[in-house]
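Shown here: the complex without one of its protein chains, the others still in place.
Take a look at subunit A:
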């Protein structure tokens, strides 16, 4: 059974299902199989999405920066060498000033700060992405379930969401990271568990809007169960919103990861940008005035967070024209 395109008259929140708009397109589509039809529709909406996205200049900048940083992170072993994290084979003396060999000086172990910065991007990006994914996954499940099932079931879920919403995120994350082992996975879990309520609320609102449309009622009349409606009708319709939300959550997840690492709650043997700041502080770089050790990780965090936010905003305004044109 194919999902009937929703009536997009009042809320053009979604793009993908509203693709086959003109009568010409429908006529041409009847000749093809449903699968090919779906693929063609997907292609068209992606192309339109990209066309729209291209008009957002800040979004393009953000995307370019992201691609660059991702490339650096992936190619880290080729760029700066696989053993630049090793303390036993550190090439330099401790806390060297910037020089030709070490453009950003060295840390207290004699490792190049530039090389660490490149390696740190891997952890910061991985943690940011995974934590954001976890956060959005929890949020989507809770949001759809709470929006679909009404009554006490939804009430309980939303009260739990409210409870998490009013909890100070950082404090809860610190508490979690303290109780559990110090590892990268703990940090991912701590961030994911503490930041999902906003997504849940957004998704629930969208679910309510989608479920009030007549085609859902028709699907139900044709015998569609809860699972069918949630997975085949509601989920595709909230997906664009979830996507936009993910890009926005990533930047805050990276910031939280850095904060936790800076507070010393991350695995001390893993190099991340927040961890580098913590190392710099512990080595006394602040009072020694070694700004070349302190500033780059901070700037890198800001840059990545900015890039994701720019992309997120652009995606959001493409998917939801009501937000207006903020380019």
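Quick notes on this structure:
Keep in mind that, in the parts below, contacts are C-beta pairs under 8 Å (C-beta built on N, C-alpha and C of every residue); 3 or more make two chains touch, one makes a residue touch a chain; residues count from 1.
The rule is simple: contacts and distances are computed from a predicted model.
Look at the chain that isn't drawn here: its UniProt entry, checked against "Electron transfer flavoprotein subunit beta", "ATP synthase epsilon chain", "Hydrogenase nickel incorporation protein HypB" or "ABC transporter substrate-binding protein", names it "ABC transporter substrate-binding protein". Screening A:90, A:176 or A:203 against the full complex identifies A:90 as the residue touching the chain left out. Interface note: of A:79, A:283 or A:303, the residue touching the hidden chain in the full complex is A:283.
For subunit A, the residues touching the chain absent from view are 86-88, 90, 94-95, 108-110, 178, 181-182, 263-264, 267-269, 279, 281-290.
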